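Omission of a single protein chain aside, the complex is shown with its protein chains in their original locations.
Up next is chain A:
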Amino acid sequence: MTDAPADVVLEVEDLAVTFEGPDGRRTRAVDGVGFSVHRGRTLGIVGESGCGKSVTSLAVMGLLPKAGARVSGRVVFDGQDLLAASERTMRDLRGDRLAMIFQEPMTSLNPSYTVGDQIMEVLLRHRSMSRAAARERAIEMLRRVRIPTPEQRFDDYPHRLSGGMRQRVMIAMALACDPGLLIADEPTTALDVTIQAQILELMRGLREETGAAIVLITHDLGVVAEVCDEVVVMYAGQVVERASVGDLFAFPQHPYTVGLLGALPRFDERRDRLSAIEGAVPDMSAPPSGCRFAARCPFRIDRCAELPPLAPVAPGRLSRCWRAPLEALAA
């Protein structure tokens, strides 16, 4: 919020997604989510499974099923409201200006085509270039994601590559057209730890080279600390806290964030047990009317029966808690 508005690549305002089940039951998976991402910066969206972080990313990409999902709010990318855009416009943007990488590199590549073919497909779809030029660019992309001997890997089928290599190919595909925004939905979750570090390092390097803004969706606070500049913490479809990464780890301002940090293993203090957050995420087809975290919150007060707003607690940071700022409580 301190940057000049010209730098804002993606602005999401009051995004809400409601799914209607076949039995007519409505589930509000995302409820009033807002954030902005700046050029060359990385925004982390953190939360546990089912908190709506993946649905948020699919809504931005326009990839939610037309039947069954109702999306409202504003998603402004490069000055254009994506929710108002036609499917045709969205198709032209996807893969070109808007790119996405997925959680499962093992299954996100088509087994019937070589990796080179799959990168070329993106280029030929969005750029008017010859096949020879696309091939050259695809090999160049494989080199940029640091795949060794890219000329030979170009003709490999996905089943010959390891998970880490496949995720590199997915990143090469995503960045082939120099997108303005890259959404990475749990890009390292399916990989083992040493490969995770390599992929994160790669993403950080490529962000510096290309200046793309990145939205990184994860449940792993370690990943957030590693690569993000700003963080949005989501719980039960709502943003509960928004802060820069340093502030979030130093002074969490929402009891849920405190709980998440408490559940992290650390080397610098001795603890016999990790503290878990008791209880479970509320049923989203009938969310509680008050604070959604209240049932699991150790700092609960009577006022929590009322839904707290996402309010500023310090310059540049927001918290959805009646008791914020929490300094006095966290001790």
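Basically, a contact is a pair of C-beta atoms (placed from the backbone, for glycine too) under 8 Å apart; a residue touches a chain by one contact, two chains touch by 3 or more; residues count from 1.
In this section, contacts and distances are computed from a predicted model.
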| item | value |
| --- | --- |
| Undepicted complex member, UniProt protein name, chosen from "ABC transporter permease", "AtuA-like ferredoxin-fold domain-containing protein", "V-type ATP synthase subunit C" or "Polyamine aminopropyltransferase" | "ABC transporter permease" |
| Omitted-chain contact residue, chosen from A:Glu140, A:Asp155 or A:Glu306 | A:Asp155 |
| Touch criterion as defined above, residue of A:Leu63, A:Ala84, A:Ala286 or A:Ala311 at the omitted chain | A:Leu63 |
| Candidate in contact with the missing chain, chosen from A:Asp7, A:Glu208, A:Asp283 or A:Glu306 | A:Glu208 |
| Hidden partner interface residues of chain A, rising order | 61, 63, 90-96, 99-100, 102, 104, 107-114, 121-122, 125-126, 146-149, 152-153, 155-157, 160, 162, 164-165, 170, 173-174, 198, 201-202, 205, 208 |
